[in-house]
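Report on the structure given below.
Missing here: one protein chain of the complex. Every other protein chain is in place.
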Amino acid sequence: MSAMSSNDSLARLAAIIESRKPANGGDPEKSYVARLLHKGPDAFLKKIGEEATEVVMAAKDADGPKIVNEVADLWFHSMIALAHYGLSPADVIAELERREGTSGIEEKALRKAIDREGGAA
Amino acid sequence: MSAMSSNDSLARLAAIIESRKPANGGDPEKSYVARLLHKGPDAFLKKIGEEATEVVMAAKDADGPKIVNEVADLWFHSMIALAHYGLSPADVIAELERREGTSGIEEKALRKAIDREGGAA
Amino acid sequence: MSAMSSNDSLARLAAIIESRKPANGGDPEKSYVARLLHKGPDAFLKKIGEEATEVVMAAKDADGPKIVNEVADLWFHSMIALAHYGLSPADVIAELERREGTSGIEEKALRKAIDREGGAA
Partner (left out) sequence: MSAMSSNDSLARLAAIIESRKPANGGDPEKSYVARLLHKGPDAFLKKIGEEATEVVMAAKDADGPKIVNEVADLWFHSMIALAHYGLSPADVIAELERREGTSGIEEKALRKAIDREGGAA
């Protein structure tokens, strides 16, 4: 996959989700995404909990294709949630970039983890 | 954010995670990611369940910046799991692209959702 | 375990949790439960998501003692949530009894499940 297509893909998917919003004419009878957005937060948030559990189960089975499939489901439903709140995958990627740019970010998380374990007598 | 930077960012982050694997010399005393990878699947899978719950709570609070933060955490820990199983975010994005390319994919998910609700007397 | 002791146990545990509420003098510096209740819903709700994931992982490992341990953690943190909202395990048990008493409750859940699968072309 080229560098271009990957980003195009997330942005394109976000655009499709955006077009499915009720305010943008998304039809709950014709689109799964429109249906979830129409039903409101609990409908897609529940899916996030469900898909996270499926990622965990696929990982425990060390089933590669299934892991990819379930992570795709998890990210996809995360993107529906982002869209509902006026956010986008670009915001998430910017946050990940920001952290990467913040020197010491891993060190801070590490310090917390070590303290946590140190405390776990 | 440019089209380039977004993909660069995910690929760069995946490369950093890759370099933290025990086999690649990742040091559990110096890196949070190396620590999680060293501890094994349960350590990072537990975080996926935890971060998914935090996404749900931030969403229920409609707290935009927190939602972005928690989705970033969720995706980040998903990427650690992907790395452990020899997978990458590019695999997930390819899967999302594949679905988008499959005409009727949303219609199938929709049919299932409608059947589900029809059954919910 | 006698019929008595089991119920005594849940009710006794609920009473202990109740006594840890800030309003009842629970001290966040001395009690783990008081600490969670003092920090507010997100603190104990996050634990519910976390412990549910740990139940799933222990189950995938078919590790009996760990399953018991994690389900105990899950139920324990559920009880903290119940207490915070003025509810008790007795309410949950009453609901489970009510369902059992409702003839056809399993049949309804079953019909939904079959419809769901029927729809999954």
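A, B and C are the chain letters, set down in written order, and residue numbers restart from 1 in every chain.
Quick note on the criterion: contacts are C-beta pairs under 8 Å (C-beta built on N, C-alpha and C of every residue); 3 or more make two chains touch, one makes a residue touch a chain.
This structure is a prediction, so every number in the text was calculated from the model and none was measured.
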Absent chain, residues of chain B that touch it: 49, 52-53, 56-57, 60-61
Residues belonging to chain C that touch the chain removed from view: 1, 3-13, 16, 30-33, 35, 41, 45, 48-49, 51-53, 55-56, 59-60, 62, 64, 67-69, 71-72, 74-76, 78, 81-82, 84-87, 89-97, 99-100, 106-107, 109-110, 113
Missing-chain contacts mapped onto chain A: 42, 45-46, 48-50, 52-54, 56-57, 108, 111-116, 118-121
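In this text, only the chains that are shown with their structure count from here on.
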Whole-Å gap separating chain A and chain C, where each centre is the average of the chain's CA atoms: 27
Cα-centroid distance, chain A relative to chain B, in whole angstrom: 6
Residues within chain B bordering two or more other chains: 45, 48-49, 52-53, 56, 113
